[in-house]
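Heads up, one of the protein chains got dropped from this complex, but the rest are sitting where they should.
Showing chain A:
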């Protein structure tokens, strides 16, 4: 069940109030084969342990790990809270702190019993991984009835993983990008409306092309338009259907103060309010992960 942040804190307070809950005693007493195996794996050549019949202190938790065998799960004040955090969207987990206090070394032959108490929940806090709660608990390992041998404080961050943007379906239509038009689409990518102009006589022209219709020069340049314009003419397209588009939509011819007219969709405007002469400004629509198209929306003159 999804809990609010307040309810999570209430549950945490309840779990803390449960105090220390005893778990199942270790399946095996502290023993030489497991110590020898651990020392070899760690590359630890300290002779003190095997010579004196003592367990390496950092092994405390190892004696009560369930391993591969299914053992009846201990009642723990931690599990309910972790489940509630998962259900509330804080599904990520990463350990942040582990602090061990060793009262003495466990001796070969002793059977350790763990006991767990929940000690605190802090959050929600903003972290590099996402917003989350820090949950802290302590496990104490007892030898015999009530002699604590080791304690371990463990803190984890339960975080809400950042949402990955769902990949968009590719938009089925692509503009024709070629030597003549590449500058225009590069401008769109950068949020600029570029209008081609003649590098010799300065005449602006659109759509872009290789030659100046006035002076026949092949020297091309462009200017960045203000992005404002007015609706010169339009049609409302009802059918046939257009892949990737919902009908009806408006195709307009927009007159720019820079001296050219461009074709584009009129968006963010009820169709019945579209009118010749209306002021427009350019807007950029992300169609899929790669394609951005310029469109026109009602704007200040």
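In this text, contacts are C-beta pairs under 8 Å (C-beta built on N, C-alpha and C of every residue); 3 or more make two chains touch, one makes a residue touch a chain; residues count from 1.
Here, contacts and distances are computed from a predicted model.
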item: Hidden chain of the complex, named as in its UniProt record, picked from "Metapyrocatechase", "MaoC like domain protein", "Alkylhydroperoxidase family enzyme" or "D-lactate dehydrogenase, flavoprotein subunit, putative"; value: "MaoC like domain protein"
item: Touching residue (missing chain; options A:99, A:147, A:169 or A:268); value: A:99
item: Residue in contact with the excluded chain [from A:61, A:91, A:181 or A:297]; value: A:61
item: Chain A residues that touch the omitted chain in the full complex; value: 34, 37-38, 40-48, 51, 56-59, 61-62, 65-68, 94-102, 105
